[in-house]
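Following this message is one structure expressed as structure tokens.
Removed from the display is one protein chain of the complex; every other protein chain stays in position.
After this line comes chain A, so read on.
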Amino acid sequence: MTGSVDLADFLPAYLAEAEELLGAAHRHLLAVEASVRRGLAHPRAVRELFRALHTIKGLSAMVDVEPIVSIAHWMETSLRLADRAGGRLPEASVEPLMEGLREIEGRVRQLAAGKQAAPVPAGLLERLEALETAASGTGPTKPASAALDLDAALSSRLSTAEREQLTAGAASGKRAVRLDFVPSAERAASGITINSVRERVAKLAETVKVLPLSGPAAGGSSLTFALLLLTDAGDDALLEAAGGPPGSVRSLASAPAAPAPARAPSEPELEAVASRVDDEPEEQRRGGGTLRVEVSRLDEAMERLAALVVNRSRLTRAVAALTAAGAPTRELTAILQENGRQLRDMRAAIIRLRMVKVADVLERLPLLVRGLRRSTGKQVRLELEVGDAELDKAVADRLLPALVHLVRNAVDHALESPEERLAAGKPEEGVVRLITHGAASGLLELCVIDDGRGVDARAVAARAGVPIPTTQDALLEVLCRPGFSTRDAADATSGRGMGMDIVRRITVDQLGGELRLETKPGAGTTFRLRVPLTITLLDALVFECAGLRYAVAVGSVEELIDVDPAKLVRPAGASGVVLVERRGSAVPVLSLERLLGREGPDGRNGAGVKALIVRQRGEPVAFAVDRLLGQQEIVLRTLEDPLVRVPGVAGATDLGDGQPTLVLDLAALGAARSGNSRRRESVPGRERAT
């Protein structure tokens, strides 16, 4: 019998794993670079970088991608030398290694696009080979002065770098401990395995080495894993992480033998990268225990679910008709309700499958900032505070270019040169922060914050040839004009570059989210983006206006109010403005009829029966509608054709009767209209974004 497998069938899986490994390799190399700049060794990051490249090389050999094998091989060679030098890498090595990673990445992309991988670029292998000499020139690090209480059997199984890591950690004030974990079949059955223990311990300590020890162990086992750790955690917490007795904890160093060295200047951006290397459980990094699924398969599951949702709407309508005709439908109605619950649960489950960690989506930003630091000569630190926030893959993919744009603009234009910053009494190093907050139901807020020069409204106005905007919203409006650029004329004073229209198009038009600006001259700028967690399946309010049916996401509506036409206020002198009173404050009413260009001959202005309250740039606005038809789950189909894509229309849906229904984004619709208030409103679909 012969093997009938064709290893080329593994190409899609290879590409996915190679992307993942390259992401890890970039993180590790950035961590190594951060250490190099501080004159420190980072043995673990060097080893992890080596391992990522080694795996890429092996996989590439299996699927026969020779150029990647060659590049990875020569990068590996220089890293092996760095590992032997205790994790020290000459500074000059970082750039060629970055170049190597970029070249591998380029070839992975070529393969993903169905092309052949290009040959190795001229001179790269020579540059990488030359690193060997540079790396071999570095000697091993000096041993730190803390004494370790390790028995000979354990000590002999540690590499020089690992022993140094333990002693240096102990010398800097951490506790060096040995935590024993004794595996058993019972423990494995209840999920306590070396992998799960490693993961739990990683939250409490830096794992230097794990050694398997054979021989009689506590509890009748014949195997013990000794985890050698550096930690600030207490014994009880560590023991609990190892599943409790028969495990044990013992100290490896009595007390620091040398005073803790002064802390080097902190670099939170790269620290964060470095700590991910050290702290992230191995299983998480390599996707152990998880299943990698192609997005197209998830899309297919969503499509099937969409069909079920539409069908359920038809069923609901049919049952309602039967009930109206006097048929006994009690049981049918109960089944329908149960079916509704099951569909909602299934929707939640599929959406969870599609969620990706925001932190993973943003993993290339440190690399972007590194490149900008070099190209602009500015000192800048990127701080990512995104926690465990997650987003639908489709939203994340669309959002990333907007965030890249904002971060690039912040470094390119908002941050001053080191000299300017010093002159302004600021630290030389500028800070760009990207933070997330969970916002109201179904929304995620992301802020890109810089401590640069702030946006100069006067310069922006001069550049755009408009009056000086008096509010931040008006200023954002000017910045988001298509093609608006402050780059050539007023770079030093305006603080913003081109492309803000792209950011707004993605955030507001494509994702139905919100974009806001807060800026203070001399102090910095914050861009606040609120985006929906998912854009495909949502709960919607269905209503009627001027004889047509529309839907709007429930999450975007703050409140639903009755409108008594007799109580509408039309302030004197403010032509056309109508206000409605809501809990003691006046809220402007916009006529949807009018906004949609379907105003009847009677010209009722804001005289609907109901109104939907929506936040528009932080302020409440009421949209008058004729009749509410109810709430239901809908499948949003985005309008991909740019010719039919209009601000304020998030997409279309089928409510179950086969008739397409527009799904409105009221905040964007109102904003787009108020921006063009001097023009006669036209029918959506005939207007292009301006």
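In the analysis below, a residue touches a chain if its C-beta (ideal position, glycine included) is under 8 Å from a C-beta of that chain, and two chains touch if they have at least 3 such contacts; residues count from 1.
Basically, contacts and distances are computed from a predicted model.
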item	value
Protein name as given in UniProt for the chain not displayed, "Carbon-monoxide dehydrogenase small subunit", "Response regulator", "TolB-like translocation protein" or "Acyl-CoA dehydratase activase"	"Response regulator"
Of A:Asn195, A:Thr323 or A:Thr526, the residue in touch with the unshown chain	A:Asn195
Contact partner of the left-out chain, one of A:Arg37, A:Lys209, A:Lys393 or A:Arg582	A:Lys209
Candidates A:Trp74, A:Phe225 or A:Phe484 - the one touching the absent chain	A:Phe225
Sites on chain A contacted by the missing partner chain, in the whole complex	1-5, 7, 9-10, 13-14, 17, 48, 51, 54-55, 57-59, 61-62, 64, 183-185, 188, 193-195, 198, 209-212, 214, 221-223, 225, 282-283, 286-288, 292
